[in-house]
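The other protein chains are all here in position, but one chain of the complex has been omitted.
All chains are identified by letter, namely A and B, in their written order; residue positions are counted from 1 within each chain.
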Amino acid sequence: MTRHLPFDTVLVANRGEIALRILRTVKRLGLRGAIVFHAADKGAPAIKAADIAIEIKGPTPVAAFLDGAQIIEAAKTAGAGAIHPGYGFLSENAGFARAVAAAGIAFVGPLPDAIELMGDKVRARKFVADRGFPVAPSAIEDDDPATFVERARAVGAPLLIKPSAGGGGKGMRIVRDLAELDEEIVRARSEGQRYFGDGRLYVERFVENPRHIEVQVMGDGHGNVVHLFERECSVQRRFQKIVEETPSPALTPEQRRDICETAAGIARAADYRNAGTVEFIYGNGEFFFLEMNTRLQVEHPVTEEITGLDLVEIQLLVAAGEMLPVTQETITATGHAIELRIYAESPARGFVPTTGKLLAVQWPEGPGIRMDSGIARGQAVTTAFDPMLAKLIVHGTDRSDAIAKAREALADTILLGCETNVAFLDRLLADEVFVKGEVHTGTLDARPDIAEEPPLTAEETRRVLAAAMLSLRPTRDAADRIPAIHAAIGAWRN
Amino acid sequence: MRHLLIIDETEAEAGLTPAGDDLYILHDAEGSHEVSFHGYAVRVDDVMDRVAVAVDGNVAYVHLNGRAHRVEFREPVDRFARGGAGGGADAIAAPMPGSVVAVNVEAGQSVAAGQVMMVIESMKLETAIKAPRDAVIETVHVSAGKTFNKGAPLIALVPLEEE
Partner (left out) sequence: MRLIETQIDISSPEFQANAIHNRNLAGQLAEKHRKARFERPQRDLDRLARQKKMSVRERIEALLDPGTPFFELSTLAANQAYGGDVPGAAIVTGIGVIAGQEVVIHADDPAVKGGAWYPLSVKKIVRALDIAIENRLPVVHLCDSAGGFLPLQADLFADKYLAGRIFRNQATLSKLGVPQVAIVLGHCTAGGAYIPALSEYNVIVRGTGAIFLGGPPLVKAATGEVVTVDELGGCDTHTQISGTADYPADSEMHALAIARDIVGTWKRAEKLKIERIAPEAPHYDPAELYGIIPRDIKVQFDMREVIARIVDGSRFHEYQPAYGTTLICGFAHIYGMRVGIIGNNGVLFNDSSLKGAHFMQLCDQNRTPILFLQNITGYMVGREYEHRGITKDGAKMIMAVSGLEVPKITVIVNGSFGAGNYGMSGRAFDPRFLFMWPQSQISVMGADQAANVLTDLKVRQATRGGETLSAEAVAAIKEPILEDYRRLSSAYYSTSEMWDDGILDPVDTRNALAITLSASLNRPIDRPHFGVFRM
């Protein structure tokens, strides 16, 4: 498939798995792939995969990737007509998007205005609410103290009262019955006064055990906007997603239709171009707009798996000014996909990032298994970048099939030299709370036992010891020095 | 003396003896087991399990049953030394005659192994006097500018039993 695009070279302004994943599509489309890299990533597969690799520098490795001018310069050097920013770094930087455009290079992403609008959380929320889309009701006392109680009542139960000056959960009160609202406001005010010397309050709808559900949208700037169904990303630790799946096990078909159409509506209202994700908070059968991410998401592969579409390809086509190659009617979802993020971290020690040298890397293979990884054996895992090493994406006929596939794939995943969360992911997938689809954003805090490493059994310890002692030079050499006769006699004493 | 291996954060002591034909006997706390390792699998008694192993110096990483374990071999000489390899004396004596250039510590102060406690000069060469182990300074015998003979006491550390 060769298309005539206004550019023949695409510069990837990113690293790791996403850089490799973008390059894959770039090359499949018959385009040249260029990449910028920092010395910290020397030897990374993405650099080898690119046709052109240009080194960028900075006071820190991350700073190099945030240096837009340097990257645009690199794009010119490489003769790139488009820059794909991936996620993170400059992907949602309106200034960069403008500078790229100003340099006569296509920015593979939304227009700067859309980035700006959605990047300002307060503006975005107002934009969405003003157009009649659901946002979590709230009331700020300071807006108009006279009407506060009235406005608070309008938020509806359950609601959460917070001291305006508060923090750390102090003075927060949940009200489940509006009859108790007046009383609770009095109490909250006195607590706020006591803790913070400030009795002013703020009220918002309380979503119990909230789930994070987001919808992938795509617009072409020619008036066409489609959604590519939802993704559920409720399993989080330290506000970062670990597991994403589609479809969400929480939604009824009606709710799915509602939430997807809402997302498409918001994108349409913003005349959104390129790939975006509308995030919602979901609970008690209700969903509210949270924010919109104006970039390709880490978890986009699950959407690709169930729709059979290549989101990066569509991004590039749209960036080239083409119309969407699909219509809402032609987009269908098949089966169930789950993405598991493999991090260099220690779940048992509060998910702290870990470092090391990857001495062995083995990824699972097979039908329905996709590995998006940007690391290779011999590479050092440092704290210079995000600790995500790879993403394992599985596609099954249904959710239980996908879970089974994912667990098989995890069993075949071998990463040695740096502690990872692979075993934790398996424990999570095996846990009833996940199997039943009853996760919410607080699940891992509520279930710290999942993060704990179960102790090795005596049999396992013996196997680990045997493998280690027969591989380590000091122990193996010591054994090999022992004369055969004495070894055969064993620990005999006369 | 058994080997000490630290599996993740748990200590395990074991011995290994050869049994011919690439077979070995593992002697652990609970008894003896015939073991062998074939690069991709480990056999203990009559049970064979798939494993992956990668070695980095005295550390072996072992992947078994979907979990990766870090197994560190502890050098026995280091393991039993109180102040690091080779041990550490309580009395720090002058290695050669010379004069004191700088004194960086005072009595009662805690020092970490390897920390420079004093700098001396001898034969136009400056030498750092480093703490042989983590310790508390008992006495500093000399001050800056003072000369001393070989073997003269420079610093005394509080003996470990008394800390």
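Quick note on the criterion: contacts are C-beta pairs under 8 Å (C-beta built on N, C-alpha and C of every residue); 3 or more make two chains touch, one makes a residue touch a chain.
For clarity, every value in this text was computed on a predicted model and none was experimentally measured.
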item: Omitted chain - touching chains that are shown; value: A, B
item: Residues of subunit B in contact with the chain not shown; value: 1-2, 14-17, 25, 27, 32, 76-77, 79-83, 86-91, 93, 151, 160
item: Sites on subunit A contacted by the missing partner chain, in the whole complex; value: 478, 480-483, 485-494
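By our rule, only the chains that are shown with their structure count from here on.
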item: Inter-centroid spacing, subunit B versus subunit A (mean Cα positions, whole Å); value: 42
item: Residues on subunit B engaged by subunit A in the complex (per definition of touch); value: 3, 5, 7-8, 10, 12, 14, 16-20, 24-28, 30, 32-33, 35-37, 42-44, 47, 49, 51-56, 58, 60-71, 73, 75
item: List of subunit A residues in touch with subunit B within their complex; value: 357, 359-360, 362, 410-411, 414-417, 419-420, 422-423, 426, 453, 455-456, 458-476, 478-480, 482, 484, 486-488, 490-491
